[in-house]
Structure formats: C-alpha cells, structure tokens
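Following: one structure in structure tokens, then a few remarks.
With one protein chain held back, the other chains of the complex are shown just where they sit.
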Amino acid sequence: MLLAKIRGTLVSTQKVETLDGLTFFICEQLDIDGKPLGKYVVAADSVGAGVGEVVLYVTGSCGRYTDTTTNRPCDATIIAIVDMLDVDGKTVYNKTDDA
Amino acid sequence: MLLAKIRGTLVSTQKVETLDGLTFFICEQLDIDGKPLGKYVVAADSVGAGVGEVVLYVTGSCGRYTDTTTNRPCDATIIAIVDMLDVDGKTVYNKTDDA
Amino acid sequence: MLLAKIRGTLVSTQKVETLDGLTFFICEQLDIDGKPLGKYVVAADSVGAGVGEVVLYVTGSCGRYTDTTTNRPCDATIIAIVDMLDVDGKTVYNKTDDA
Amino acid sequence: MLLAKIRGTLVSTQKVETLDGLTFFICEQLDIDGKPLGKYVVAADSVGAGVGEVVLYVTGSCGRYTDTTTNRPCDATIIAIVDMLDVDGKTVYNKTDDA
Partner (left out) sequence: MLLAKIRGTLVSTQKVETLDGLTFFICEQLDIDGKPLGKYVVAADSVGAGVGEVVLYVTGSCGRYTDTTTNRPCDATIIAIVDMLDVDGKTVYNKTDDA
C-alpha cells in the first residue's frame, strides 16, 4: 500500500458500464514524511474520502478486493483514510493537525 | 488508473486469436497537468475512444475486467474517456476546450 | 520478495471493513547489504513482526496469500522475519547482532 | 502491452516442467519511434515469432492468458507480431520496410 494526498477529481461520462457510481480521485503519492513525490495515480474511492485527505491506496488486483470495486476494472483503490503515522518513534502525521 | 493521450494505432495480423476484433491504441501517459510524460503503452480499447482523446486506462489483471477484454491477454485497457480533471480546485482539463 | 526494515506504524479508523484487525507497518526497502534504499511501502503484518525488525515482504496478489490477509485488499504483506542473510559467502546480516 | 524487438534466444534444460516446449525470446523494449530503450525482458512466444521481429508483449498474469501459456509461469508473453504503427498520423513502423 502507498500513501497519497487526494488532489482532485476526474469526471467521465463515456466509460465502462461497471464503473458507474464510482468516485475517481487524482492522488499524489506521498513519502513517509508527507513530502509529495510528484507521482500521480487515479484511484477509485471505497471509504468515503474527500479532496485534501491523506489516504492509503492499493494497486493491482487488490484494487478489486473491496465491496465497492468487486470485479470492476480498478487497479488503484483508496482503502483507508490515514489518522496517524508514526516513524522512528515520532508522529510524522496526525489528521487532527491537518484540519 | 493512469491518464493518457491516444497518439496512434497498432496493426497486427499474426496475433493471439482471442485478440481478434480489439482495437489497440498507442497511448502516451500524461501528468495531471496534461503534460506528456514520455512513457508509452499499447492499450486495448473498451469504450470507443479515438486518436487524440484523453483517456483513463488500467493495467495488470484489471485490463481483463471489461466486457470487451474478458479472459483476453490485455494488460492495459482504456476504460474511460476523460471529460474533466479538477486539481486543487481548478479545472486543469476540459474535453470541451480540447475540441 | 523484497527486504525492508520496519520504521513505523499507520493508524486508520475509517477504512475498508475487511482490514479490521490488521497491523500496518511503514517499511523502508533495504538493499542486500542492509543499506536503506529510500523507498517506502505500507505493508500488512502476517507474522507478528515489530518496529525495527528486518523483514521480507511480498507485493501484488501474493499479498493476499497468507492466512491473515486472505481476500483482503493487501498488496504488500510481511511474510517473514529475517534471521540471516548470506551474500557471496559472507553473512551480511544476522538478527542476533542487531539486538 | 509494450513493444519490443526480439534480440535473441534463451536455452534451458533444467526448468519447471510445465515450461517444456515453450520458446523463450530475449526482447528489447522499443519506444514508439522504434528506438531501443535499453530494457530487456525474456518473453514466451505464443504467435510463432522470430529473432529480429517487432512484437507486442504482455506482462503479469495476462502472460498466462494465451492457449500456449495457460497456467504456466509466464509473466511476459509475445501476443502479436507488429505489422504497422501509426503515430500522430504518420506511419512510424511498417514491417514490409523492415524486411
């Protein structure tokens, strides 16, 4: 799993039918210290996340292993909203501080 | 999922039989600001896309999870034509402007 | 499989339900001489590992092939705690020395 | 899918039994303008390709989705011989010219 910040949204009307109803977020991958890595992925949401939030996402076939994305062509899916990251004994990210 | 612009087509007569009838597009990956990244992938079409369009594609096993590509050896498949991209609250791509 | 050192933990309350009960570690990939590579992944634990330990992890669909992670969206899973690494006939890592 | 030129062959007698009868080609990945990218992969053949030909190959689980490779451990498989590549309205590769 990788860390990302949700930076925006993607809108599409002409798409594979099974994707109807899914939300697609533009996510920028983060390093563990919260620094943007300049790499982007479009991920389907499965947890009710929103723009600006720090999230955890899966890639590959695991992208289909949520109730929201079962058997759908989603190779990147947000599976958790991050509350806190501890690295080397220090809290490097706390959602409360982010608000 | 990743963003790409369809740059061209690939023609092949001697191929795996199950690929008959599929359209293969040469796609250049785009950054979220629409800048070409210089990376290419050949993707199967599942949405009726055309050369010049900005699309969303999946890779890996998810490439087989559309009606068009089921059980076919497609590790990259176009799943949506992009209408609009919003990043940091601004519209960075709008298909209407692109026409 | 890749080598990593567990550097920290991730806490999330709003997540895919099937992830309940899993421990997520922030892992830094190691080179074979134990040098940190500066690349990070968040991995689910399946062996009772702890912060500071050198571990082996799998990625992709294999991340779901442990008793702990079956059918869960885990694309990175810790599958072993490393006791010893021998490279070119020399022991380059020994867990006992690490204690 | 990615483009490659077949540069050579690999011979192995001590191998997984299910690989018996497969041909393994050393393939160099090509850019869309036909420029070698300096990246190599060993791919199983499923279309009767030969050294020197420009081909399309799949990676990952899709490598098993041909009649030749079903359930075999092939994570890279040649699925088509390329006849023609059109990019930005120009023919950048034509197998006929290559002969």
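For the reader, a short list of remarks on this structure follows.
Letters A, B, C and D name the chains as they come in the text, with residue numbers starting at 1 for each one.
Here, a contact is a pair of C-beta atoms (placed from the backbone, for glycine too) under 8 Å apart; a residue touches a chain by one contact, two chains touch by 3 or more.
If you're wondering where the values come from, they're calculated on a predicted model, not measured in any experiment.
The missing chain, though absent from the display, is touched by one residue of D:L2, D:A43 or D:L56; that residue is D:A43. Only one of D:L30, D:C74 or D:V87 touches the absent chain when the whole complex is considered: D:C74. Where chain D meets the missing chain, the touching residues are 7-19, 24, 26, 28, 40-44, 51, 59-61, 63-64, 71-76.
Where chain C meets the missing chain, the touching residues are 1-3, 31-32, 46-48, 56, 58-63, 65-67, 77, 79-89, 92.
Everything that follows uses one rule, which is that only the chains that are shown with their structure count from here on.
One rotation lays the C-alpha atoms of chain B on chain C, and its angle is 145 degrees to the nearest 5. Taking each chain's centre as the average of its CA atoms, chain B and chain D sit 21 Å apart.
Residue positions of chain C with contacts to 2 or more other chains are 61.
Contacts between chains trace an open chain of neighbours here, each touching only the next in line.
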